[in-house]
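Apart from one protein chain that is not included, each protein chain of the complex appears where it belongs.
Our next item is subunit A:
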């Protein structure tokens, strides 16, 4: 699969988006923005302009400029991203409609007629105040979560883990003696668990964190770490579910990345066509850093995207 890498392009006239082909099955697209890089008031106005009245209201209700900005960019990112795939000629960032499934997971509400069937496009958003990301797949449920690498939590890591994580995960974290490393492994584990729950789409209570374990398969003691300079494939991340043995947990695959040197990003997608004993079909990932209507940069294979696990 050829990577679609675009040169930097600057558009100063009416807003336009560089079109992109839909991801192939087993391919994931990840688009992200850094709010700190969006400074133009007129650009922010353009983003506000493509939101629905309801989204606009929610954005303006946020408490504080920083929160308003990241909320605005999250909606602008998802609308412009989906519109890029040019599903049909009628779709623009503004025309897209969204709804929530019965569990509250957002999805596109396609406006279609009898003779047109929309593709099975799936997306998921995550944002912090410093990074906004949108993952896209076709035919595959997706959940993503991003967190600042240096995020601190108010509680003690192990107290938190004992309250919310599975026993296996607590043991894994407890075995790490360096508190800095322990905190970073905790953040990685959190993003993976969040991504899984978001991929399932049933909400926090649909898959309580205590009822499943996410772990690194090949080198469990090493946790979720890069295999430095190794020719081995990065270790696989797997999930074991206790509550629902019937839930096919082998249906899910994970990717853990370091994004823009500042964030951990976890991506969980559905595997299709995998049967027992099959080798894992590797996930293809393409990542763009974008400022919609202004510039896009394919950053796959650069320093901005460092695979930690799963690819």
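We take it that contacts are C-beta pairs under 8 Å (C-beta built on N, C-alpha and C of every residue); 3 or more make two chains touch, one makes a residue touch a chain; residues count from 1.
By definition in this document, contacts and distances are computed from a predicted model.
**Student:** With one chain of the assembly withheld, which option in "Exostosin-like 1 isoform X1", "Serine/threonine-protein phosphatase 2A 55 kDa regulatory subunit B", "Acyl carrier protein" or "Cell cycle control protein 50A" matches that chain's UniProt protein name?
**Tutor:** Matching the unshown chain against "Exostosin-like 1 isoform X1", "Serine/threonine-protein phosphatase 2A 55 kDa regulatory subunit B", "Acyl carrier protein" or "Cell cycle control protein 50A" yields "Acyl carrier protein".
**Student:** Of the residues A:19, A:118, A:208 or A:301, I need the one that contacts the missing chain.
**Tutor:** From the options A:19, A:118, A:208 or A:301, the contact with the absent chain belongs to A:208.
**Student:** Given the contact definition stated above, which residue among A:21, A:61 or A:111 touches the chain not shown here?
**Tutor:** Per the contact definition at the top, the residue touching the missing chain is A:61.
**Student:** Who touches the missing chain here, A:39, A:99, A:117 or A:154?
**Tutor:** The one listed residue touching the chain not shown is A:154.
**Student:** Write the list of subunit A residues that the hidden chain touches.
**Tutor:** 61-64, 66-67, 128-129, 147, 151, 153-155, 160, 163-164, 190, 194, 203-205, 208-209
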